[in-house]
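The structure is given below, and queries will be raised subsequently.
All protein chains but one are shown at their positions in the complex.
When the chains are written out, they are named A, B and C in that same order, and each has its own residue count from 1.
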Amino acid sequence: MILEIISINLFRNKKRIFKNFNFKLKKSQIAALIGKNGSGKTSLLDMVVGLIKPDSGQIIIDRCDIDEIGENKKFKFIYLPFIDAFKENFSVQDNLKLWGELSSVKFTQKKLDEKLKFFDLFQLKNTLLSKLSQGQKKRVSLVKLLLSKCTLWLLDEPFNSLDSENMKKLKVVFLNHRKNGGSILLASHIDLKIKDTKNVYIKLEKINAKPKDNNDNWNSLR
Amino acid sequence: MEYFLKFLESKEHLPYVATSYIIVFFILVIIFVHSILKLKKLENDFDELNKQ
Amino acid sequence: MMNIFFKLLKREIKLSIDRISIITSYSSFFLMSLLIFTFGIGPDIGKLNELYSPIVWLIMLFSIILISENFLMHDYRDGSLRELQYLGYSEELIIFSKAIVMFLILIIPHFFLIPLCSILLNLNLTELISLSINVILGSPSLILISIISNLLTIQVRQSKVLQFVIIMPFYIPLIIFTTSRNPNETSDIIDLNKFLILIGFFLITLPIVLLSGKMILKEVNK
Partner (left out) sequence: MIFKLANPNRFIRFSDRISPYLSYLFILLMSYGLFLCFFKSPPDYLQGETVRIMYIHVPCAWFSLMFYSSIAICSFFSLIFKHTLADIISRALAPLGASLTLATLITGSIWGKPTWGTWWVWDARLTSELVLLFLYIGIIILSNSFENKTKGDKYAAILSLVGIINLPIIKWSVDWWNTLHQPASISKFSSPSIDPSMLTPLIVMTFALLFFSLQVTFIRIKSEILQRKIDIIRSTELS
């Protein structure tokens, strides 16, 4: 079991987003979180990486509680958020090198070039990031996946602003990763369409719990 | 009583004392009225929402 | 621990390459404000000499608050603050490394600004030495407090004015101790006690800023 989410409860902005949510991700498994906007896809990923603390419940990565991992977080998983942390006035390869240093991923220039070529970014490697289009930026962040050695991938909307050709490439990357024993948790409103029994689809739905009229404790007013 | 009469006679100091009391009471009244009005408005809103 | 800290420091220094422009804008702001002050006070060099330390300190205070945006706000907007957090870097180290780099960058322009000030404001050598020690010892606290104001207003849309309003009271002790001149003493003596107070003030400010900064950074993603 690579990722375990045990009975999570979360309130945000006075709304209940998760109510006793349970989920397990095994080795070589791809799980897709599907749901409308505001159904808590990003919140779930943020909780898994420890940016948000759930109101109750536990998240376990690799048999370690997420709060206790601390500095070793970067070796456990790779997370690609919706807004990529890129410095606009740095070139593509400088951005990737910066990321590599921060997340302790070591790679040679040759390997970087090779991976950039895979996503057709080799010609752009010295361009400033501010000059790239949305899809190109997305591809730059996807290169991180190829460079990293983590087994758990957490992806927020990886297919956004990608064209069909690159989506096919990404699917190949996913399948390769699964073959090597890695697992992926991704949030997307686009169907992955990998016809396979191993994949899991989790449908997140909005919880429309009406507030009780007699709020019986102070914390319900938060 | 004689203290009060003496106080009223003191032309020099009376305006200072009087204005300071008036200003403090003015501030207290303002904060009180503001709180009451806010409460009334919220109570109305709450009742309307509950009726729906 | 040290390894992680140096990694963060290295990142900040790398990012500072494009912050070189800050130095020019800082020094031009400094000189322009000096000019404005001179127009306000009048060309009487004796009067200017009397008021040198409040002038220099006020300018420094305002310019540091204005400049501090480049260090935290930008990192927050492009999501790299989040990245640092989910990679498992501790919040104290993030803030501390930022403060150090800010200090290093802002101390550079003072190498020529303070001598220039001493010419323009007719300072003698002891005053010059006292002012430069003052700047070196006092600016860390200035920077730390500006970081707190930045963190508190990081998510407010029109934050500039708010930042000044909420943080000004905390600058009062600092401005008192840096600008104070004992009227009984002649200007030829360097007052050591004042410097000790400045160091003490820094030692008080540092843990408060680190602790409250950590609390704020934990709240930011909610």
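Going forward, a contact is a pair of C-beta atoms (placed from the backbone, for glycine too) under 8 Å apart; a residue touches a chain by one contact, two chains touch by 3 or more.
These numbers were taken from a predicted model, which means no experiment stands behind them.
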| item | value |
| --- | --- |
| Touching partners, among the displayed chains, of the absent chain | A, B, C |
| Touching residue (missing chain; options C:Pro54, C:Gly79 or C:Pro173) | C:Pro173 |
| Interface with the unshown chain - residue positions in chain C | 148, 152-153, 155-156, 162, 165-170, 172-173, 176-177, 180, 182-183, 201, 204, 208, 212, 215-216, 219, 222 |
| Residues of chain A (touch criterion as defined above) contacting the omitted chain | 13-15, 38, 206, 208-211, 214-222 |
| For chain B, the residues touching the chain missing from this view | 1, 3-4, 6-7, 10, 12-14, 16-17, 19-21, 23-24, 27-28, 30-32, 34-36, 38-39, 42-43, 45-46, 49 |
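The rule is simple: only the chains that are shown with their structure count from here on.
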| item | value |
| --- | --- |
| Distance from chain B to chain A - Cα centre to Cα centre, in angstrom | 57 |
| Centre-of-Cα separation between chain C and chain A, whole angstrom | 37 |
| Between chain B and chain C, centroid-to-centroid distance (C-alpha), Å | 44 |
| Residues of chain C defined as touching chain A within the complex | 4, 7, 10-11, 14-15, 18, 78-80, 82-90, 218, 221-222 |
| Complex contact set, residues of chain A against chain C | 12, 46, 49-53, 69-74, 79, 81, 83-90, 98-99, 101-103 |
